[in-house]
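Step one of this worksheet: look at the structure below.
Only a single protein chain was left out; the remaining protein chains are all shown in position.
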Amino acid sequence: MKKFIIKRLLELIPVLFIITFVVFVLVYHAGDPVSLMLPEDASQEDREYMRESLGLNDPFIVQYANFVMDITRGNFGTSTRYDMDALPLVIERLPATFELAGAAMLVALAISIPLGIWSANRRNSYVDLFITGGSVLGKAMPNFWLGIMLILLLAVNYQAFPVSGRGTFMHLVLPAITLGTSVAAEMTRLVRSSMLDTLGQDYIRTASSKGVPYVKVVVYHAFRNTLIPVITITTLQLSILVSGAIITESVFQWPGLGMLLVQAVNARDMAVVQASVFIIAILVILINLITDLIYFIIDPRIKHS
Amino acid sequence: MKQRWEWLTFIAVLVFFLAACSGESGEVGTDNGTENGSVSDGNLVIAQSADITTLDPQDSLSTNGERIFRNMYNRLFARNQDMEIVPEIVESYENVDDETWHFNLIEGITFHNGEELTAEDVKFSLERVMTDQGLKEYPYFTQLVEVNVLDTYTVEIVTDGPMPTLQHVLAKSGADILPKDYVEEVGMDGFVENPIGSGPYQFVSWDVDSEVVLEKFEDYYGEPGIWDMVTVRAISESSTRVGELLTGGVQLITDVTPNEWDRVNDNEGTSLVQGETTRVMLLMNRLTEGFATSDERVREAIDLAIDQQAIVDSVLRGSGVPVRSRVPEGVFGTDPDLYDTYVHDKERAKELLAEAGYEDGLEITLTAPRGRYPLDGEVAELIAVMLGEVGIEVNLELLESGTFIDVYSENENEELIMIGLADGLLDASYSLVHYTIDRAAGQTDYNNPDVDQLFQDASRNLDEESRLQQFKEIQQVVAEERPHTFLYQDKVNYGVSDSIQFEPRLDEALYFDHIQPN
Amino acid sequence: MNLLEVKNLHTSFYTDHGVIPALTGVSFSVKKGEVLGIVGESGCGKSVTSLSILQLLGNKGKINSGSIHFKGQDLTTFSTKKMRKVRGNEISMIFQEPLTSLNPLIRVGKQIEETVLLHKEELSKIEARNHAINMMKMVGIPQAEEKYAYYPHQLSGGMRQRIMIAIALACDPELLIADEPTTALDVTIQEQILGLMKKITRELDTSIILITHDLGVVAEMVDRVVVMYSGQVVEENEVEKFFANPKHPYSKGLIRSTPSIDQEDNLESIKGSVPTPANKPSGCPFHPRCPFAMEICKSQAPENMYYGEEEMVNCWLYKEEVKTS
Partner (left out) sequence: MSEATSEVKKVKTYKRSGNVKLFLKLLAQSKTGMVGLFILISVTLIAIFADFIAPYSPTEPQLSDILVPPSWQEGGTSAYLLGTDNLGRDVFSRLIYGTRVSLIVGVLSVVVAGFIGLIIGVVSAYFGKWVDQILMRIVDAFLSIPSILFIMVILTIFSPSLTVLIIVIGLTTWVNYARIIRGEVLSLKEREFVKASQTIGTSHLTIIRKNLIPNVMSTFIVISTLSVATTIILEASLSFLGLGIQPPDISWGGMLNDGRDYLATHWWMGTFPGIAITITVLGIIFLGDWLRDVLDPRL
């Protein structure tokens, strides 16, 4: 296991290197934050002062070399928008995003696992049709649409939840549902098909032939086997989670990484864009690693082989 | 077997717990789920469409920042509700000669850390903004040459020549007085983390992209503040902002788009308040050789083809006034003849095009932003159609704000570019500089030596009356020669809770103490 | 009295494309302590028969008519709950695939223990565990205490089938249904497992229904043979008589297609393949493949013809020989 982790971590190095290059190339060409920082009225000289003071006039190679050197020191440059170090700006936002993503994941699990299991066990019934239909619908429905609707209905009309912002548990509910739904939609389908697969396995028949009650067959015998493919694909769902978070955070004014990123892109605040993309990439990689480790816990076949 | 399950449960619980913890510790006072309109606890919550980008008032240059800074810092001069320049921390002042001014400060003003505001602080602050090229406000302070301390409460300012706009500049954003000793002690980085001013409200916290919290400064030298705590939230999503207002989460929101007006007005306990802005939406014409718009007849045809009133009445629902000048009402130098008026004559437009040799039609490109100004994209689409009706086929290039401003500042646009220009100085010199030969070069390429001369004269003219005439004259010429085709002066729409009284200002600033609880 | 008596069993599967009859009138019985072999090609309905007895047909399969009397009680009338008490306790089952029939994520000992705990409520957890270990010893698993904590993938196929047997016999059932228990195993292991089944069931006096397509296994293990073809029983007889004198042309074909040591002549395989339940031929379902097919076979299905209580054939060829009642 230790070997495995070390191997995976070593593989990271070239990956991270590729990421820095791609990100840098993009950012280098991404245009000029200066005009966005000054009003429409600013003259060319005004812009030139600003550009010089930001060190944006160096050639490509110099800038890239500086970039990589700086990154190894944890320095992603200074946010042109906030005039602060980019990395701390990004890191400060992580708790908010973790909170939202975690809650959304819980919502997604809470919705998708029972529904997926239920519809698998009632295959081709109306329940199944309804749940599968619902999950496709959830997948087909744009995220922000749901968010705005939830605000209109539950926050504005019924005033059951705060409209936006972060703070109490109540603030978390609507964004978590919004983001959770889009993940749940895909996951329900997944749990269902994985469950169907498992229910068709011989050992499920064995369990039934032993006289194990059906509910226990599903929960004790089938569920954990169902979970293994679900976990694999759930990590692939991360990108849905991230893109969903970007949009959900904007709708609910949730001060997380997604919102920072959107605003940084709009303001051409490239240091922040670089840092966020980099941090997100590392997080995705780490989560993949953690998933692999979860296999060790959940699937004895891996551990012993 | 059991152990594995316990492990998984443990991890799940841990993740959730961490998430919950970070939620509790990360924030200060976001819990503003107060009942609709209750402000009795002395708390005011305002939501604007974007956050401030810095707490350094000299490096901000934004309306959003101004709304905070006006309550935290003091300047030598300020503008009252009617945009007249009045002394703020100046007791008296004297124009010693054309280039030299003396200002006597009010005594006994203290910063939030208890230190007294003196001439040293004024010198420090103004020198910073007039010498540090990295500051966004720097370009507006280049005419100041020297700031001298005459005694503890007297400052001398020397300008590079007769400067009719000195008081405008001293009342402008960026002229804020910072505490010299404090800044020197903690450095500028330390200052922006925990800024100190001398205004009626002092800094409590800033959560980037979320909210700024200020509280009443008890030792304020003037009338003490009327709010105990003021929170200014940043909510970019328009419907969310309105939602917060409707549910009483905030008492005042800015930038309500026309489609939301009914929601705000129909709701019990909230209403819409409309205010003027200095921003004029206009089309910049390229007069550069080779572009069709270099022909004055084409420019006139474009202006005649556009029905400014229809645009304002339809899409904008009246949230604007058609104008024929860049200097809007309320700004020094405005020409009332060019306000609330427009020219529209499709037949004449067609004739002009035919005269110019385009009877078979003309194809031009219009570059316009989308999402930078209220309903900008929609307005551009309308203009494209209106021009189409007189035979000008428009190739509409709508760009996201960031891309748009790149094209604009690099002058990469073709015949027409639509943009909104505001007047930060509330003085026509700020607006009309665009028609000078130097500034127009590369952009409109407008070149009229008479206009240039008039502008140079006005900018050194200390006589208000003749200066006003010079400005009017420039505007008349520009309205006929059309380097810019003017559309309308934008309005700003606030959503206001009935629990407060609010009067909008032309400069779009907010003075918390002018917002009264009902 | 017979331990198990299946009478005129009809089972169908209900699918989107209509009803597919899998069993069309299956009857047979099992006596106490007896080993009954059910023989036939795949798709003939032998597995469906066994699943029907335990009512493990899934939500698409359904018993339409007929009865399954076990110790005098009709299992088809049992509630789900009552049926659960029967499964694994009084009737248990071993499946064909030892590799996939055990849950890969649960320790093998636990899987035995689960059955024990389900049906022997009087046992404490520790007792159940000990019982499970004893069962493992009984089916010949060395170092049973240690192997208790193994996962299925850590055991060989033969060992896994031993575990399956241990699970099946853990509650001392009266009837064991073994559905091709050795098909997936190596020949040597096959021998061991069959020997083991024989030994233990003798000890415990358990009846067995052995489902197989392997006549060698039949000859070695069973007391009586039931031959199935296309969802029905076509011949039933004691094992010696069956091999000595197979009656149904299908049985003859089966025996002829089985290699045997003392038989030198070349193997013959039955031409054609088993019809699917969905397109069953008219008349006798075997007639398209039958070398002795007559005109009547095409139009009319033969009745069961009895030579005695336990000797039956379903074929027109014997119409004259037997007087049907």
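In this document, chain identifiers A, B and C correspond to the written order of the chains, with residue numbering beginning at 1 in each.
The criterion applied here is as follows: a contact is a pair of C-beta atoms (placed from the backbone, for glycine too) under 8 Å apart; a residue touches a chain by one contact, two chains touch by 3 or more.
Since this is a predicted model, take the numbers as computed values, not measurements.
The chain omitted from view is touched by exactly one of B:Asp59, B:Asp121, B:Glu381 or B:Asp507, namely B:Glu381.
Checked against the full complex, the candidates A:Leu109, A:Leu238 or A:Ala275 give a single residue touching the omitted chain, namely A:Leu238. Summary of contacts with the chain left out: across B:Gly42, B:Gly275, B:Gly371 or B:Pro517, the touching residue is B:Gly371. Of the candidate positions A:Ala104, A:Leu260 or A:Val273, contact with the unshown chain belongs to A:Val273.
Only one of A:Phe60, A:Trp145 or A:Tyr214 touches the absent chain when the whole complex is considered: A:Trp145.
One chain of the complex is left out; on subunit A, the residues touching it are 11, 14-16, 18-19, 22-23, 26-27, 29-31, 136-137, 139-145, 148-149, 152, 156, 238-239, 242-243, 246-247, 250, 261-262, 265-266, 268, 273, 276-277, 280-282, 284-285, 288.
Take subunit B: the residues that touch the chain left off the picture are 238-239, 242, 257, 259-260, 262-263, 310, 313-315, 370-371, 377-378, 381-382, 384-385, 396-403.
The working rule: only the chains that are shown with their structure count from here on.
With chains reduced to the mean position of their C-alpha atoms, the one farthest from subunit A is C.
Between subunit A and subunit B, the centres computed from C-alpha atoms are 36 Å apart. With each centre defined as the average position of its C-alpha atoms, the distance from subunit A to subunit C rounds to 52 Å. For subunit C, the set of residues touching two or more other chains reads 106. Within subunit A, contacts with two or more other chains are made by residues 298. Of all residues in subunit B, those touching subunit A in their complex are 4, 7-8, 11, 15-16, 18-20, 22-23, 26-27, 30-33, 53-54, 56, 59, 61, 133-134, 136, 138-139, 192, 207-211, 233-237, 239-240, 243-244, 246-247, 249, 400-403, 405-406, 408-410, 419-422, 424, 430, 433-434, 439, 442. Contacts from subunit A toward subunit B in the complex involve residues 31-32, 34-47, 49-50, 52-53, 81-83, 89, 92, 95-96, 98-99, 102-103, 106, 148, 151-152, 155-156, 159, 162-172, 250-253, 255, 259-260, 263, 265-268, 294, 297-298. Interface residues of subunit C facing subunit A in the complex, by the touch rule stated above, are 16, 54, 56, 59, 80, 84-89, 92-93, 95, 97, 100-106, 114-115, 118-119, 151, 153-154, 164, 167.
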